[in-house]
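A single protein chain has been omitted from the complex, and every remaining protein chain is retained in its original position.
What follows is subunit A.
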Amino acid sequence: MIAQRQVWGETLVELGASDDRIVVVDGDLANSTKADLFAAAHPERFVEVGIAEQNMVGIAFGLSTLGYRPWLSTFGVFLTHRALDPIRMLVSQTGAAVRIAGAYSGLLNGRSGKTHQDVADLAIMRTMPGMTVLAPADEHEMRAAVRWAADHDGPLYLRIARDAVAPVFDIDTTWEDWAPRMLRDGGDITVVSTGVQTSRCVDAVRLLADRGIDARHIHVPMLKPLDEDRLAGLLGERVVTVEEHTMIGGLGGLVAEIVAARRSTQTVTRLGLADGWSESGPDAFLLDKYGLSASRIADRIVGVHSRPVGTPGV
């Protein structure tokens, strides 16, 4: 198992060898995000900005006007929250080819706690017109996403996890398109997940099978743009969304919007982080306490499944 951040850094090193357009703009965290790999391999195209996230975005945009395709390297929360205004005006409103690497996304950030957790990135970034929003499941899909991004013209947000998860896909994964993918078919309930939570959901779905529940599992690697009809067509009667993200406005919000807009009969239950702040602690502790470990997810889905069909979701 390799962490997504490691793969992100390694893949940029590889791409940077033949693609002069790639530059990395760092906010004093390259040795956390793994942009230090790029700094060592391509020092002439590594721009250290210091602890100044808004300035990072402005400089990256300025570089993009000269044909560069800059990647931003810092903890995602400081980009999606602190630097959102420059992202909005300089990147989203212009369609600039700036790549926002949301490192240390979600709940698990090396025991830094709520000040450094980004649990609203998907909700925020998907409101930005023209923004591509990617949340790969594992190291292999991360590699494919970074490679795919090299030839993408517009702005892009990439959700990157700090710590390794069990791989979901093969090492040679490349996608023709980034539409929702069915990982497992099943008739009892539909589990929709995104990001590295998909890896934990693979385990959760196995636990459900052991308990006699045959779940369909759909992974959404790209929340925007999204083939909504394709996703809607994959949903069974009872839908549970699962994400390492606030239950407000992310994948769960997205699926609920799709179902509601179609006046479909499905019920959607959104599993994610409740509307509150969390804390610092080991990964296993946080996943268990905040309900996102495989076993906690399985328990929560059993609870949903035990209710009669048609019971409203939450």
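In the analysis below, a contact is a pair of C-beta atoms (placed from the backbone, for glycine too) under 8 Å apart; a residue touches a chain by one contact, two chains touch by 3 or more; residues count from 1.
Operating definition for what follows: contacts and distances are computed from a predicted model.
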| item | value |
| --- | --- |
| Protein that the absent chain corresponds to, by UniProt name, given "Transketolase", "Aconitase X catalytic domain-containing protein", "MBOAT family protein" or "Carbohydrate ABC transporter permease" | "Transketolase" |
| Residue among A:T65, A:T174, A:S295 or A:T311 touching the omitted chain | A:T65 |
| Residue, one of A:V13, A:A35, A:V49 or A:V259, that touches the chain absent here | A:V49 |
| For subunit A, residues in touch with the removed chain | 23, 44-45, 47, 49-50, 52, 54-55, 57-66, 68, 85-86, 88-90, 93-95 |
